[in-house]
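Yeah, one chain of the complex is gone here, protein chain that is, but the others are all in their spots.
A, B and C label the chains in the order they appear, each numbered from 1.
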Amino acid sequence: MAEWIGKDRRARRCYGFDEVALVPGEKTINPNEVDTSFSIGKMKFNVPILAAAMDGVVDVRFAVEMSRLGGIAVLNLDGIQTRYDNPDEVLDRIAKASAQEATALIQEVYRHPIKEKLIGKRVEEIKRKKAVAVVSCIPAHAERFSQIAVAHGADIFVVQSTVTTPKHISSEYKSLDLYRFCAKTKIPVIIGNCVTYETTLELMATDAAALLIGVGPGAACTTRGVLGIGVPQVTATIDAAAARDFHYKRTGKYVPIITDGGMNRGGDICKAFAAGADAVMIGSSFARAKEAPGRGYHWGMATSNVNLPRGTRIYVGTTGTLKEILFGPAKVDDGSQNLMGALKTSMGSLGAANIKEMHTVEIIIAPSIQTEGKIFQVDQRVGMGK
Amino acid sequence: MAEWIGKDRRARRCYGFDEVALVPGEKTINPNEVDTSFSIGKMKFNVPILAAAMDGVVDVRFAVEMSRLGGIAVLNLDGIQTRYDNPDEVLDRIAKASAQEATALIQEVYRHPIKEKLIGKRVEEIKRKKAVAVVSCIPAHAERFSQIAVAHGADIFVVQSTVTTPKHISSEYKSLDLYRFCAKTKIPVIIGNCVTYETTLELMATDAAALLIGVGPGAACTTRGVLGIGVPQVTATIDAAAARDFHYKRTGKYVPIITDGGMNRGGDICKAFAAGADAVMIGSSFARAKEAPGRGYHWGMATSNVNLPRGTRIYVGTTGTLKEILFGPAKVDDGSQNLMGALKTSMGSLGAANIKEMHTVEIIIAPSIQTEGKIFQVDQRVGMGK
Amino acid sequence: MAEWIGKDRRARRCYGFDEVALVPGEKTINPNEVDTSFSIGKMKFNVPILAAAMDGVVDVRFAVEMSRLGGIAVLNLDGIQTRYDNPDEVLDRIAKASAQEATALIQEVYRHPIKEKLIGKRVEEIKRKKAVAVVSCIPAHAERFSQIAVAHGADIFVVQSTVTTPKHISSEYKSLDLYRFCAKTKIPVIIGNCVTYETTLELMATDAAALLIGVGPGAACTTRGVLGIGVPQVTATIDAAAARDFHYKRTGKYVPIITDGGMNRGGDICKAFAAGADAVMIGSSFARAKEAPGRGYHWGMATSNVNLPRGTRIYVGTTGTLKEILFGPAKVDDGSQNLMGALKTSMGSLGAANIKEMHTVEIIIAPSIQTEGKIFQVDQRVGMGK
Partner (left out) sequence: MAEWIGKDRRARRCYGFDEVALVPGEKTINPNEVDTSFSIGKMKFNVPILAAAMDGVVDVRFAVEMSRLGGIAVLNLDGIQTRYDNPDEVLDRIAKASAQEATALIQEVYRHPIKEKLIGKRVEEIKRKKAVAVVSCIPAHAERFSQIAVAHGADIFVVQSTVTTPKHISSEYKSLDLYRFCAKTKIPVIIGNCVTYETTLELMATDAAALLIGVGPGAACTTRGVLGIGVPQVTATIDAAAARDFHYKRTGKYVPIITDGGMNRGGDICKAFAAGADAVMIGSSFARAKEAPGRGYHWGMATSNVNLPRGTRIYVGTTGTLKEILFGPAKVDDGSQNLMGALKTSMGSLGAANIKEMHTVEIIIAPSIQTEGKIFQVDQRVGMGK
């Protein structure tokens, strides 16, 4: 696992989605009969997919529809929804900005202060529709925002930053004590993002209800490009899963891990589960939904960072309803629609009756090499019926 | 072989065609004097290449010509040929559809029901021309369609799905019992697709006449992209060949393995044989034949899957007759024509007098790296005469 | 570490920036509170980044501004600044030349003789502005130019060639004795470039104040393409750092190593520090500064080599002030601006309070694979706040 990368240092070889593939076993299952459910606290969800707390992805309307379909959408409390009484007007402006103006406009939009009254309002709007209300903010806002959110009926609270560890050192401000925070917050708390076995174990000790796994996962991810930081998701997920299993053995508490980031196609999602994920969190695929507030555009939360902007607004298009993206029928064949259909078909083909069995599917290393001399774009000798 | 990909999991490194190359030995043979034949049951074929059961590749006319030239073409019983009395009219429509309309049209075309009377008709059309009639369908149709096909004179029956295992679990429908199916079917049965040593061994125990090897073989393959499933073909073929050899040692029965998918150029075919294939199955290269029903277009059978379409219609062009594609003279130099010439020249250069000797040729790992600073496209200091 | 690359030879596997990533640990630090300073001799610098001695990057004005901002800019004594009384006129011509004319023009410009009186003049121009004056030349000019530079007040002298070793064999001319040179030069001497543990140790024995590490670092680097020579920077830096640490243990003298070349983005700089660098030297990112004399163009010093030109003039554009490039706010999101912000954020996320702690951050091997099937260009689920 560890190779010499210089005179006196070794490094682990880590793996991403493109470098691995899954291997069918000795039985197959009717895809309609596999169980994809997962639980956070006492809540059970049939769709083990979370929509990421990004302003181009989740607003109240999206959250309600996602909940109705069996999944979870996380509403960002640090973004447009809580800074503007009328977010749609702002979202329209972002969608209409030229490519040149976009980054500057997004930075400007996020300079507007957060209105705390909107936190409660958004939670209530979701709850009024009988949907599960899941909201998130950065650690610095967590103490205050969580109280408001809980008071207005939120079901799950997410504390999220690029890299979260139980210990944060600062003399300028007081750090969030995650142990205390989880203990006193009356609803399940999801914490993220982390990687490595050790940090996962430590964060599980805070009594979090679930953890988000993934830091700088993709090759194109700006965290890796700008900060040099990142762990490919297959390895990150396997390590976190090992920590989860050890934590369970030691404490009897099963803390689900949610692989967050780097999944672009159905196959990537399937691989995340095979690596040990209990659920996955996805942004860009959902930004393409008719219900997404981004109007076909998508941007990362770090795009608005005035000093160190990372990522930019990109056009992803609107390709179908959220229901189509989750359950099909797919109108496009690039693996970005019918994510649940892909997951079920994969589980069936691999003989995994549920997510737990999916965790034990054989993974191989099978680099995704670009074929130079390939005559055609696609090898479509694939699957007949089933 | 197995490397650590995370805290507590190892994964085998598997290899595809682009990552390996063949090494000449200490003798060479006149390419005209090598023997490329292979057998299924008691039938012997000089061309160890099967045309895939795809509707853009094989129809009655193509099957007849392929048989005449010494190879095997598999007619798809779940497709256009058995859904339409006049397939040409439908094929014309697909060829004339715009790129945008194609996937939807293909999905619509395949919603038309299969007419069982056309199964017998197509088999008879092939037999009438004294050709070998090989037909295929998915497991769910196998019991019924095989009886009709056999009754009308089919020579070989192929049961094929993306992933086939001896055990399929479903409470919704009754699974095909492959042991029983092979036992009662009066003609040789080819089963596919599978990968791994264990599944190959188990499927050989069903008394199949041959197996199709390959699941999600190519990097671009949609099975791998959409489902995350796939094993690169060099490793898949070596593993299956090892199972074949062990099965032979144990039972005395030699069950040929047919590597299916992922081969784009002559060199890929040569590598499949070196890895242990007795024959190969090819789609796209044959879609370019004048005799192919696709009119220069090609699409996978999963393209028509309403819920989880994978692959799309692509334009491959018509570059020559089937005879030219198999035996040359090649008019293009991309390795897609004169496949048999390439195989024979390769065998001669490698000193392999027949397919069995080809199975022992030295394989090296030699990644296909794209040369950045390369001044010219092609290094053509290649081979003089011979 | 060493793999067989043929019958009787082994080779070490070496690693570059794109192949590794950094892993967060168990704590994080407020980025505003990390210490990025480094020292050469008795001089301490808050910005551990040197601007390379390239004529499109550093002139007097640039050097003054860089010094004011806390970093170091090296003025090239073998280039335009010392060949022309009025460098701006020449730099204008280079910037205005067509792409076709550029290489020939640059070769011509550098045929003009160096005027020794300009060496003193340039040093004085820098010192007059109270800036740190750092100048460089090739070994053949070092004896003479250093005396002039020191006499006029230079603070640090750099002797630099593509590959520098303590022993240079020639019967045509007298080689520079680096031991003697360091001993008699009254200001700190930086020597470069070198790679390998052994050569670093030997060059440290010359009593150099710091070493430049890096020979043919990048895949695209012309030294590697034209001469076949090069060591990827992560391994080169780790090896040199190991030599530095051993030298320190043996002699009590800490000789900083400066990783030079191959860093294009903030993340690469962070990785260089994690590999053991005390500082880094950068060219192209600074060529984009408003203060850079290249007017948006950039060329290597080997471009002017009449017999073996390597590299060419390229357009990099002018994207902001030097201050913006170093400290932001970034106007672009490609990681080429706010280099210090990126470094501090990275150190904070990794829990490294200073450069020494950064040397012990975990590095993983995480190849930068281009995702074929990626639907969107950028995965922007990156970092929220902080």
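Structural remarks
Just so it is clear, a contact is a pair of C-beta atoms (placed from the backbone, for glycine too) under 8 Å apart; a residue touches a chain by one contact, two chains touch by 3 or more.
Note that this is a predicted model, so its numbers are computed, not measured.
Although one chain is not drawn, the whole complex shows that of B:Cys270, B:Met301, B:Ile314 or B:Ile355 it is B:Cys270 that touches it. Check C:Asp78, C:Glu125, C:Asp207 or C:Glu324 against the missing chain and you find that the one touching it is C:Asp78.
In the complete assembly, the contact with the undisplayed chain comes from C:Pro217, out of C:Pro48, C:Pro87 or C:Pro217. Within chain B, the residues in touch with the undisplayed chain are 1, 12-15, 20-30, 32-33, 197, 234-235, 237-239, 241-243, 265-271, 274-275, 328-331, 333-335, 338, 341-342, 345-346, 349-351, 353, 362-386.
Taking the complete complex into account, residues 3-9, 11-14, 16, 18-19, 52-54, 76, 78, 103-104, 136, 138, 140-141, 160-173, 194-196, 198-199, 202, 214-232, 235, 260-262, 264-265, 267, 281, 283-285, 298-303, 305-312, 314, 316, 334-336, 367-368, 370 of chain C touch the chain not shown.
What we mean here is this: only the chains that are shown with their structure count from here on.
Rotation angle for the C-alpha superposition of chain A on chain C: 90 degrees, rounded in steps of 5.
Counting every residue number used by either copy at the chain A-chain B contact, under half are found in both chains. The most distant chain from chain C is B, comparing centres defined as mean Cα coordinates. Centre-to-centre spacing of chain B and chain C amounts to 54 Å, using the average Cα coordinate of each chain. One simple way to say how far apart two chains are is to compare their mean CA positions; for chain A and chain B this gives 38 Å. The set of chain C residues touching two or more other chains comprises 372-373.
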